[in-house]
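With one protein chain held back, the other chains of the complex are shown just where they sit.
Chain naming follows the written order as A, B and C, and within any one chain the residues start at number 1.
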């Protein structure tokens, strides 16, 4: 796993810090706006090697992590960003062996992320009402070797959820409040409800729907600041993402 | 796993949203500043149940998640907060089967968190120079059933690291830059280096030490905002944590 | 104006960085939890002098700025914080000679602040429905020598505004949207509307009310981070204010 071979997935980072996800192939070139490198030059080298492009600039070639790969998925929908993926995982209480429902599947970023962390004995039940998203998720999961940990389901969780006794339900839906009652049925006692929404109104509606049957209801938002740390010139980056989504969290309780 | 039994760990959340981590015991009372509940009243009930205290206030009783338990660990040192735990996990590239070095062990919050996520086939190598921290970690890990996934090591990573071919090295040390060379030796090609520090000067020193042998060097900081979402009164909380730590990240590269 | 005299207002900052606003008086002591100083020891000294307390700790004695004084006003209501005062002033387009309506008067923090900056030829019209707030504002303004720049008015701006051709209208009301129509009448063409509200729902309601007759409608929020800058230990403060208020801004336009 240390050496680049034909078929290896590579994360190439150029001198200008652009990032590309490519597959190593003999006798091919990788081209981008900053020039190209011959792939043959990379085969047999260790990950982390430095390649010289035709223009003489130096690019590093890394083994991509799961998060790197997820950030290069085709964006069929608004995706979940790494800062929010980590937060979701911590709040979900999940881990290896966990059983979790996710809806909607969307671009399958969260699907793959959850599958990775419930391995080898857990399961992700991922619902979407669009078959093209389900098909895309199928491809993405197979490609990552995560297919066996996920059950992809064409269906609408506001209408029906087949599963019961789940550790967590995670919603990324335009109207998550409409799935709250079914989520309650599907969860274990004390099971975790999470919902990701970009707008305040979605948050308020969801929190209201949670008032019967859930407790410890909260809402958090993470702001990520990137710091340019160089001696004598250290400062936060001038541009930052101002918002991705709010995360609503709750625990299943007895109904009053 | 749905019912509260003698010996069950409980997260009790009072009407004033105070949180207590307790163990269910027959014929005992749980006391806090808001009153008490008889534990016998909880035994046999499902998690998520509502208990009435002697003062008539309503408390919910939940199965604690790993993060709940970690936040109630004795704080021997500055601990790692949930927002940073999630971020570390995502940036580390770890998952089930991962092999990771952590130093220092400190209060064992990150130790237990990592152990949970590298299960069942991975391993955490956790170093500290203080034997009392190692002993505390031993207790915490046994209590959580995570002991077998961790090798606790009394030692100084700035002097020596025994392991090689690690997926990730995660430092929470006052002078992380002094461990950078050993981290490089210990990592797989493209392996991940992470370091958590509260001050800007630590970040700058560490980034500088990484300049030979690491690439894709970055630094991020997360700000967590809690939102009080109630229809007609929705706003961010007035008080927030202004800072915990900066996270420096890098990938092992070939040395120049 | 450089020397402390009987009757001088003083800002005393203790060794523990507590801040007190006091008046210099011969033969008196200033007491706080950290000890006391004899006022006679301060009279005749220059502002910025260092006084030794009876316990031997060193306190600095400064001429208070307007903002210092405002932050020590009796808090009859939620006050406007310095970060928001500056923002309001910039967005209002005001300056010396400006004519501005403010409602409600509340604790008179914004009243005094605006009066200070429209001097010597401008005027603040400050409305409140509570006569006790008006009386408090009267005292505060006299004490600061700003009374002549303000017209205090017992009245409800959602019912009536007497003034016309104002440069700006600034609302700090529970239901600012109910005053939007009167604000439009009272403003100069292109005059500025500003409204400060703690909750999102107030913002949305206000923005909606502005849709006929106002343009360039925006909403901003400022987060203030205090940095502890000391060589080798520089970091943001651990505790910060998470929220004060949203500022809605708009410009009067022709009605459609």
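We adopt the following convention: contacts are C-beta pairs under 8 Å (C-beta built on N, C-alpha and C of every residue); 3 or more make two chains touch, one makes a residue touch a chain.
No experiment lies behind these values; they were computed from the predicted model shown.
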Just to verify: which one of C:26, C:44, C:95 or C:174 makes contact with the chain not shown?
C:95
Which parts of chain A face the unshown chain closely enough to count as touching?
198-201, 225-226, 231-244
Hidden partner sits against chain C at residues 1-3, 13, 46-50, 60, 62-63, 65-67, 82-83, 85-91, 93, 95-96, 116-117, 119-121, 165, 188-190, 192, 200, 203-204, 207-208, 215-216, 218-231, 234, 236, 246, 248, 251-254, 256
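The rule is simple: only the chains that are shown with their structure count from here on.
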Could you tell me the distance, in whole angstrom, between the mean C-alpha positions of chain A and chain B?
21
Give, as an integer number of Å, the spacing between the C-alpha centres of chain C and chain B.
42
Touching two or more other chains, which residues of chain A qualify?
200
